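Data first, discussion second: the structure below is written as structure tokens.
Only a single protein chain was left out; the remaining protein chains are all shown in position.
Labels A and B are assigned to the chains in the order they are written; within every chain, residues are numbered from 1.
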Amino acid sequence: TTGDVEEDVPATAAKSAEDRKAAAALAALDDTPRGDEEVKNVDQEAARKAMNKLGGGAKQGEAKKDLKRVKVDAGDVTLLVDQLELTKTKATELLKQHDGDVVKAMRAFIAPRF
Amino acid sequence: MDIRVLQASDLPLIQHANLENLPENYFLKYYLYHALSWPQLSYVAVDVSRPQKTPYDYPKIVGYVLAKMEEEPADGIPHGHITSLSVMRTHRRLGIAEKLMRQSQLAMVESFGAHYVSLHVRVSNQAAIHLYRDTLGFKNEKTEAKYYADGEDAFCMKLELESIREQIRDEREAEKEKDGGK
Partner (left out) sequence: MPQPLSTREANLFRQVIRNYEDKQYKRGLKAAEQILKKTPRHGDTMAMKALILNAQGKTDEAFALGKEALTVDMRSHICWHVYGLLYRTHKNFEEAIKAYKFALRLEPESPQIQRDLAILQIQMRDYQGYVQSRHAMLQAKPQLRQSWTGLAIAHHLAGELQEAENILTTYQDTLKNAPSKTDLENSEAVMYRNMIIAETGDTQRALEHLESDAKDNLDRLAVMERRAEYLSKLGRKDEAATAYRALLDRNSEHPQYYYDLIKALGIEEDAKAKKAIFDEYADKYARCDAARRIPLDFLSGDEFREAARRYLTLMLNKAVPSTFANLKHLYSDSFKKETLPALAEAYLESEDGKKVQGKAAALYFLAQHYNYHLSRDLTKAMEYCEKAIELEPKSVDFAMTKARIYKHHGNVKKASEAMDYARSLDIKDRYINSKAAKYQLRNNENEKALKTMGLFTRADTVGGPLVDLLDMQCVWFLTEDGEAHARRGNTGLALKRFHQIWNIFDIWQEDQFDFHSFSLRKGLIRAYVDMIRWEDRLREHPFYSRAALDAVKLYVSMYDASGAGLANGVNGSASGAAADGGADVAAEKKAAKKAKKEAQKAEREAAEKAAKQDPNKAAAAQKGKGEEPAAKKDDDPEGKKLAQTKDPLDDVMKFLTPLLQFSPKNIEAQFAGFEVFLRRRKYVLALGCLNAAHALDAEHPKVHLHALRLRHALDAETLGGLPAPVQAVIKADFAAAAPPPGA
């Protein structure tokens, strides 16, 4: 169809050259640089000091610690594992989140989440 | 229809558009590589008027340009390269390809200081060649023999981006004068 041209644009890129480029780019993604990169513009002493001020690593969630104290019944965990098809860890966590109340835990689990 | 910069969530449907339209295809990871290396350069044309069937429907991609900077330019001059460009045949004649290309070219200059942009095109693809040469002003540099998997030759085309560079320089000057005048 003449005059149909304006932009039937399937373009570019191909086998040999282009494919090799693609393969090479993907293969190089996880290259680890050997040795340190150049460090020109940083006041090393200041960086060290600043870092020391940042304090410790990750903070543990407060809520999680509280959950540790909740006592759960082993039979209830087994029931949740069976009925809700959860792992033991997940079932225990769910139960703890609902103060060890197995009915509450199940009802919360199946409540629509949207 | 909406023309905007590419997002990661567009990738499955960009790949889909590519597979539907063109014989040169890539892994999703190669698209991801473009999106994460030159996030400013790739654009999509999206059909926003389709009603959603589920809350998880993604807008349909009807055209895209996947672009990059040449990583180690042989001539030492920073320049862009069009990896892939296509527009669904149902969405042609709206100038989508041209609009996608213009957005990408502007970003090539602004973000990466590109001096020109290059691409390959099948020597038989009259429509695409017309777009590149007549509408966008690309010049044919040379022919690469048997560039494509099926043995077809490619034209290697090139467009100088000097006018965009100049335009940006002018804008910067104007801004500076304005700031200085305050």
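Note that a contact is a pair of C-beta atoms (placed from the backbone, for glycine too) under 8 Å apart; a residue touches a chain by one contact, two chains touch by 3 or more.
No experiment lies behind these values; they were computed from the predicted model shown.
Q: Determine and list the chain A residues touching the chain excluded from the picture.
A: So the residues of chain A touching the missing chain come out as 1, 8, 10, 15, 20, 23, 27, 29-30, 32-33, 36-37, 39, 41-44, 46-48, 50-51, 53-54, 56-58, 60, 76, 79, 83-85, 102-103, 106-107, 109-114.
Q: Touching residues of chain B against the unshown chain: what are they?
A: Looking at chain B, the ones touching the missing chain are residues 1-5, 7-9, 11-12, 15-16, 19-23, 25-29, 32, 35-37, 39-40, 45, 47-51, 53-58, 62, 88-95, 99, 103, 106-107, 110-113, 124, 149-150.
Rule of thumb we're sticking to: only the chains that are shown with their structure count from here on.
Q: Per the centroid of Cα atoms for each chain, what is the distance between chain A and chain B, given in Å?
A: Centres of chain A and chain B (C-alpha means) sit 32 Å apart.
Q: For chain B, which residues count as touching chain A in their complex?
A: Residues in contact with chain A: 21-22, 24, 26-27, 29-30, 33, 71, 82-87, 89, 92-93, 95-98, 119-122, 125-128, 130-131, 135, 144, 146-149, 154.
Q: Which residues of chain A touch chain B in their complex?
A: Residue list for chain A touching chain B: 4-18, 22, 25-26, 29.
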